[in-house]
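Pasting a structure below so you can have a look.
The complex is shown incomplete by one protein chain, all other protein chains being positioned as in the whole.
Coming up: subunit A.
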Amino acid sequence: MSSTQTPQTHVMTTADASAVAAPPAAGSADTSANTSSASNTNSISNTGGLSNTSRLSNPNNSVKPEGQVRRYDLASHWQLMWWKFRKHKMAMTGLIILALMLVSSLLAEFLSPYDPLKRNSRYAEGAPMGIHFFDEAGDFHLRPFVYARSLKRDPVTLKRSAVVDTSKRWPIHFFVKGQKYTMLGLIESDIHLFGVVNEKGKASKKAFIHLLGTDELGRDMFSRILHSSRVSLSVGFIGVSVAFVLGMLLGGAAGYLGGWVDEAIMRMVEFIRAVPTLPLWLALAAALPREWSALQVYIAITFLLAIIGWTHLARRVRGRLLSLREEDFVMAARLAGCSHSRIIARHMLPSFMSYLIVDLTISFPYIIMAETSLSFLGLGLREPIISWGVLLNSAQNIQTLAQMPWLLLPGAVVVIAVLAFNFVGDGLRDAADPYTR
């Protein structure tokens, strides 16, 4: 938000504050936390005397009129975090990229023109096809098109290969009927976001569009990347979730029970952190039974990867539990007769939840990269389940790579995803403690 606006929007009278649950200046996204009654009453009672909320003060509105409440005083912890996060431009960019990736991976069947396993024998090892608006003669076409490809036999090697035929155009249409699919197991349809038709305006077998080229079997890279994003991201999500549960349980047990349990769990954490992870995973992944189905392998690999993520989290949970045990509010809760589980879940956990989320965000890219590396080496996920790593697996040797550099494109997606996660992690780390600066 711009600094010129802030004084007006932030400064409100007491009357305003009690009447307005959602300040008018609040963006639509952050109104939910405003209704939090606890923070409202708190801040209002503070305005009578000199408040102790001064540590929340923002340089933008350090001049605090007597008897007035600023928007910052009313905001909940999560809202403050969001405001701070929003200022981090890189983090916001990362968040948007991740959101786009997530949505596109969920809608993969609709967005992709072909089934990821469908082979196009007329265009195997095909290069990416560029989208054009101007044709050879320089004429402009409002409807974008790709040039037709026709098969030609090399006179010397007799090998058939596709060549660009600039005399024919395959115009790109939107919402075309194509292969039938069931999206997310729910929606059955045969409409694809885009596709090409032949000169007569009909969907035909002869016309095809491969925006990012095809692999050695003629499968569409664009569709494959979209579908693989779903698998790769889901490995990340499931891995992180498992790591989260493990970290909470084990870290909680260590911090709460103490004694030999603590000792044993912390030794285990140290052990896992001191071990060269990749060789060990490779070995474990290779030891999975060969006759397992692709789905079983997928589940097993995901859980294997989750084993790294939890150590960091367990340490954090344990450390926070240990230090919070001595806090006054925990004592107060105990005096009020709360059970141990309630004290942990309702009083201690929320106070360091934001740090846990930061840790989770940071462990995301590790899991994704680990999965990609395993699958790349052929020891991770297997066809027909495709992930970024599985796609990169075919780009392993330099001869294929020199011929078909577009096979490296899934790698670019990996880099973008990891970058986005790192940016979001940075932003969250800053925002996790919204009271400083």
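The rule is simple: a residue touches a chain if its C-beta (ideal position, glycine included) is under 8 Å from a C-beta of that chain, and two chains touch if they have at least 3 such contacts; residues count from 1.
The rule is short, and it goes like this: contacts and distances are computed from a predicted model.
Chemist: Missing chain, UniProt name, options "ABC transporter permease", "5-methyltetrahydrofolate--homocysteine methyltransferase", "Cell division ATP-binding protein FtsE" or "Small basic protein": which is it?
Modeler: Listed in its UniProt record, the absent chain's protein name reads "ABC transporter permease".
Chemist: Looking beyond the chains shown, say which of A:L106, A:L278, A:I307 or A:I357 touches the absent one.
Modeler: Residue touching the chain left out of view: A:L278.
Chemist: So which bits of subunit A touch the chain we can't see?
Modeler: Contact residues on subunit A toward the absent chain are 271, 273-280, 282-284, 286-287, 289, 365, 369, 372-373, 376-379, 392, 395-396, 398, 401-402, 405, 408, 411, 414-415, 418-419, 422-423.
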